[in-house]
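The excerpt is restricted to a subset of chains, each kept in its original location.
Naming follows writing order (A and B), and every chain is counted from residue 1.
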Amino acid sequence: MDQYYMRQALTIAQYAAGRTSPNPLVGAVIVKDGRIVGQGWHRQAGTPHAEIHALSQAGELAKEATVYVTLEPCSHHGRTGPCADALIQAAVKKVVVAMTDPNPLVAGNGLKRLRAAGIEVIEGVLAAEAAKLNEVFIKWVSTGMPFGVLKTAMSLDGKIAAHTGHSKWITGAAAREYVHTLRDTHDGILVGIGTVLADNPELTTRLPEDGKNPVRIIVDSMACTPLTAKVVTDRQAATIIAASAQAPAERVAALRSRGVEVLLLEKTPQGVNLQQLFKLLAERRITSILVEGGATINASVLAANLIDKVHCFIAPKIIGGKTAPTPVGGTGADAVDQCIMLEDIATRSIGADLLLSGYITGR
Amino acid sequence: MDQYYMRQALTIAQYAAGRTSPNPLVGAVIVKDGRIVGQGWHRQAGTPHAEIHALSQAGELAKEATVYVTLEPCSHHGRTGPCADALIQAAVKKVVVAMTDPNPLVAGNGLKRLRAAGIEVIEGVLAAEAAKLNEVFIKWVSTGMPFGVLKTAMSLDGKIAAHTGHSKWITGAAAREYVHTLRDTHDGILVGIGTVLADNPELTTRLPEDGKNPVRIIVDSMACTPLTAKVVTDRQAATIIAASAQAPAERVAALRSRGVEVLLLEKTPQGVNLQQLFKLLAERRITSILVEGGATINASVLAANLIDKVHCFIAPKIIGGKTAPTPVGGTGADAVDQCIMLEDIATRSIGADLLLSGYITGR
């Protein structure tokens, strides 16, 4: 039964997927005498935590009840005070958590406080599912780096465009809409200057219902982004230009005057120091970055070890062409057994296309 | 119930998959008073047809029975005489067929003969399934061309080798064994001279149990195949060299003296006239050809409209490299909407790899 209720808590936690950043997704379910008497989930940073919602709904039925939370209750922050204290005050009997707080600074403190108050605590129920639910938050809070996600789309013969550069559209409408749901649930989106110059993209989320725009990040070592580019002019979302310290000062100034943030990073042979960039973005509470680059930028983020997860769309068509571009350029591995491996592959059909998703092995 | 018994007939027809060439796969089920009383399937060219096996098993119970056959009974050839006559002689009451003979010269003759003998005939039961079962035979007998199958294997970023040319192994052991089951069920295997020079492959079927070797076809316009190549020396299977009429006569002679058949074809800018080649192979009763070429030969057979079906293995790894080769080279389409489309896509996991199979649209 513990797993049954925890699964319910995980389900309601997901209601807020993509909306709680930089906070984790958390769900709480309160059970009294074999019945659910309260449910809550965290909806947005700065609003009540899951436990507070659930306790409020349960009211006095929370007394002597068992509480299932997908994450260790906090012992510190939040406008509504520490959740551990709220649980103690509500006189619950038992708290079951899926996992402890991944923040190494506070991990275990909440559970300690509950136990000190005489509340029975059980840990680790559906821990793997909870860790998967918050893979982004865990990466960010435990390493200080954003969770990197690479999205590519290619033909059945590995091309992301025709040899002429023409690329509209490799995938069908359903797959392209799915990309917008990815944008909706990531904090940042990253492309190279090449993409901006070639396509002048908006890089926003366009969904039938509501959508949240990610922060737009342009890797542009020489600050070449045109002042007329949509990412500069449209004001739909924040834009960050990742330029190198060698970028012409007047371009930097011009961009900044348009309200665009320009970061001046260490220059590298390939452009800018991407690890430095990601670190700075993490400090700005950008916990996840969706990379939608061309072959070059994709190769760079992979080489810099910045990618955790890959979404690869495959369209059932053959474009052909010895010089047509592929999803990942650069030099590449020298031998097949030196390549980057993926694991936990999941496959799904989206319209006529296929989506393979997996995790970089060893991350 | 007609569908039920026809499905059974289709099932037993498949027992001989890859063994009946150039004959089709055929199954027959005889039903009397609601019970199966005889089953048979064609096992190999030159041996009894499905109907003969089934009638023999049913014995006198065939009288007044209903016979389900996946293909129209023959009215002509075969060592055991026309099956239509055998059915008439057995005094069956009704014959249900999935499809008529795809050979335009004899289509309908068998059914006509049955009807003339007062036997009730029903056509078209599970016709689509039967057509799929014999897609190879139908292509060959109705067009005089072999059924072309392209097999590729690439990484998740579209590479068939590292930029250095290293390619061992893109896919895992299970996928590689599956390729041998493909070889086992095709009449011919085709590669370009580049593959022979680079890898000196055997191009044979290596399976734990029995396997049938396909005829090895090397597209080699200048007859460069070394006399020491395994395909020349190993005598495991017939080898055909597709050279152009301009190939040096002494090389052709040398190869022929080693027991290799050399075809002299029309020269084209890309090498040899592949359509002419396929036509000649079809005349040699090679009904299906598995193309396992490199990027160039793959592009050529696709451009020549010789491919009907594609098997594409995708390995969960990223190799990278702007210059690393992809499954299909050549010039390629100028725009995405001019590319070759696939349909009827089926997806299956084989070991850690994925296999996408589909048909070229419009074929």
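Everything below uses one rule, namely that a residue touches a chain if its C-beta (ideal position, glycine included) is under 8 Å from a C-beta of that chain, and two chains touch if they have at least 3 such contacts.
As the structure is a computational prediction, the values presented were derived from the model and not from experiment.
Summary of assembly composition: all chains derive from one sequence, 2 are present in place, and the complete complex in the structure file consists of 4 copies.
The rule we apply is simple: only the chains that are shown with their structure count from here on.
With each centre defined as the average position of its C-alpha atoms, the distance from chain A to chain B rounds to 46 Å.
Those residues of chain B lying in contact with chain A across their complex are 152, 154-159, 161-164, 166-170, 295-296, 299, 302-303, 310, 312, 314, 316-336, 338-343, 345, 347, 349, 352, 354, 356, 358.
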